[in-house]
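A single protein chain has been omitted from the complex, and every remaining protein chain is retained in its original position.
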């Protein structure tokens, strides 16, 4: 309840902070009989690792995933909850001391002030504690489990950088995106745009500043029918999940905010029949009607704010005396977290889709018995 | 679980559809000893009533709220859940027959197709059933209860039309907005802009089409500390609530999508001290840091798509034969639902804030005992 | 969260008190396409009606159930939540005044003291408010919906009086119980024992006192596999549901407390094969192994305390002055609530079973896709 669990049937519960002993996730709702290896988790964790290019923080995070629960003697899942542990390894005393030196200052754009209000003097001042981006290790590890289950359902989710520094990637097909989105350090599938974005990001970085961007998430193969009417629309669950990622300031689906400027006749996606199945000529709805999936690709975008840690001196508050103070420039930082946040978006969307799928199957199972019974076959 | 409850401690559970016997809401988490009258609920319901101007559907909905549970003999709340009933009254057989005539067609932009996938032949084809905007009666009635409780906490929430047809209201102070936002049928506080928007909307309406817009919600007086880290950030709960409203395609907080184009040094809100309290010079964060409120106004916007019902013929599918068909122009409709959706946004944000407030108080209560104990006063 | 919802996927949310406008239940998780009539709800409500014999309170409760939401124009369910309203009708001013006269006294065995602690002066003093047995109207109405769904699954649940005043019904077959349990006002299927119990109850009643008993619940046709390991065992969910009924002081399954006196070799139910299916020669387990159903009848018993309202003067407290006081004998009362509590037990067990069934179907759906995929058919 106090915020460390996401999902209703398929659910991930996480713990851990940036300078503690480790980060763990307990994944409930893993079917039995499934191959699930440390390497499958590692593959996703590696996507969010810093230090992969000059866009990222030079911090070394050699995260090693260990599945310690939920598998039987043959190595397959058993239906028991899966437990995954990732130890924190890069925690040198020198870094702790660096944080200790500025722990009396609220860093602009960070959550220290609100954590201080909430937890008093006892909040974790070291490396942003639970408010650190390291918290997402648990999300990504849990999402990696969801990914394996969704693969059996032929559901694919990919996220990539759509826009940065005001430069947008051109519209591309799913296949093209999938093929190219990890070809450059920014994870933007449009190589030409990516080059421009990277140049601009480095320019900003050299000026001591940071930038953000827009990440688009596409889910392909999602069957029609997922999501519950009214409060638990799948679109709403996904918005919840994505908005819960630190640095995300907006979420939109399909045409999103542009829909607010369209006319009805233009925004409505015209249906047609293709091979006996209902399809839609456009996808302004982003794959959702009434919050329930319609069988088209899910299209979701999220706005990522610029990294708050900058190499420029900033106004701050000294909380010991509640007086103005200055925070010195900080050098170790991500120029933008866009290239590292996309696997987190994938994890949240996968978790939400799988959770909705469970509810859909629950419903179908009971519904089918009713229908059979009405037809006299019961 | 199947989607008809919102909130964790303060929670609203709704039922009812557009052509059933009535719409009800059960509100759990209402403190005892509070005056709560039918008129208080009615005031909010009246805001979402159609037929208030030529912008709305001419449908008459004389919704009358009746509190039937949760109050004692003296008329005050008792701590028991509050039950509110609103009977459906404008359900003439002629309208049912109009819906029956087109029930084999999927209306573009509506949820019929996905409801059909989910519930089969048994989905409610009359007036959009549970997917109708009438479902929001329960939300607004529940939110009216939250409003009364929040008043005791000096928390105010207002929503208004910020943009329509590409025309934006100018930036205004909270007081100015509050004073003027209900002065015109569009509920846009900038009278000059409202005039232009209304002219444009009527032009679109006369062309048989519809439009959407952007609704901004401001919450004032929210104490710092609300919201739980990681998955249950208050910003995420609000995004969930707003995205669950039919027709909403995007949600953003503070600078929102514009933050994706800012630099870090520009996006960070500089803190300062005012009368011993931490304040922020700008509010790009929209009142949230790490998803927890920082004491500044909460600023949230949602994108509302144009009403899907248009007076133009459209492509459709005849579900009896799964073949293309044409849907004739429909005359009874809202030119835009912006002026009627804002009380729903208020209701959802109030519900989310009050729910977070309960958790905050839960936390404080237990935390304080620990702190006292550590200080040797336990 | 504050206690008015039961169930996870199939869930009932209730409101209403003994002297308010009405009692309602919102039932989430009702499949589409099912016939559901007011008469089906009424049949169950009638079971808990008082005044059916000299064992009950003479209070007249002509509860009339109205389904006001969740059905389409053809009268079938649509998949939307079902709303049911029961108006309070027997609320004469004279009764309100009777309660008002003693509202300063805590009635022994009733919940007034704890409600006073919790809600202060504002607790509902009239007819026990939300702590009244009338609260169970919502449970029974919700359980009546579950009953109809379970019928499609060929699951039957019956509850009956197994023991009262120290007299026990003999062991009988399910068929015999089903045939006879409603043949007498006590709802005890053993006619001979029932006669003795009734004589004893009337004797106690004439002495101004009251008594309790043991109600046994049997569920037949429950498929093996329901219930989730660890915390959400179906046996635990049922214990939760039954212990939440006012007046229930104990719950046991299968051999129950007697198991504490057995030896392992005696308590273990020996398995055997019958028509290719695993069966058990005894049912000390009560149909649960590891909290998951094993295909045998579920056997559950609950202890019902004697009605606290007695026709004898009792010690009390005057809360206005927090001083001892005497509570006069009360004449209008149930000699025992055993004959009226059994439909509530049925409702709770049905709700819990159906809820577990939904989760089971959710699991199977996802699990099957994994298994098919492992077998190369995916």
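Letters A, B and C mark the chains in the order given here, with residues in each chain numbered from 1 onward.
In this text, a residue touches a chain if its C-beta (ideal position, glycine included) is under 8 Å from a C-beta of that chain, and two chains touch if they have at least 3 such contacts.
Remember, predicted model here, so these are calculated numbers, not experimental data.
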| item | value |
| --- | --- |
| Absent-chain contact - pick from C:64, C:183, C:199 or C:262 | C:262 |
| Touching residue (missing chain; options C:78, C:307 or C:373) | C:307 |
| Options A:106, A:123 or A:363, residue touching the unrepresented chain | A:123 |
| Contact footprint on subunit A, counting only the chain that is left out | 1-5, 7-9, 11, 13-17, 19-24, 26, 28-29, 32-33, 66-73, 76-83, 85, 96, 100, 115, 118-126, 129-130 |
| Subunit B, residues in touch with the chain not shown (by the definition above) | 1, 9, 29, 31-35, 79-80, 149, 151-154, 229, 354, 357-367, 369-374, 378 |
| Footprint left on subunit C by the chain that the document does not show | 1-6, 8, 14, 106, 108-111, 113-115, 117-120, 130-131, 135, 163-166, 204, 208-214, 224-225, 227-233, 235-237, 239-244, 246, 249-257, 259-273, 276, 278, 281, 284-286, 288-295, 303-310, 312, 314-317, 322-324, 359-360, 363, 367, 371 |
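Just so we're on the same page, only the chains that are shown with their structure count from here on.
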| item | value |
| --- | --- |
| Gap in Å, rounded to a whole number, between the CA centres of subunit C and subunit B | 37 |
| Computed distance of Cα centres, subunit B from subunit A, in Å | 25 |
| Centre distance in Å when subunit A and subunit C are each reduced to the mean of their C-alpha atoms | 44 |
| Multi-partner residues of subunit B (each touching 2 or more other chains) | 1-5, 8, 14, 115, 118-120, 130 |
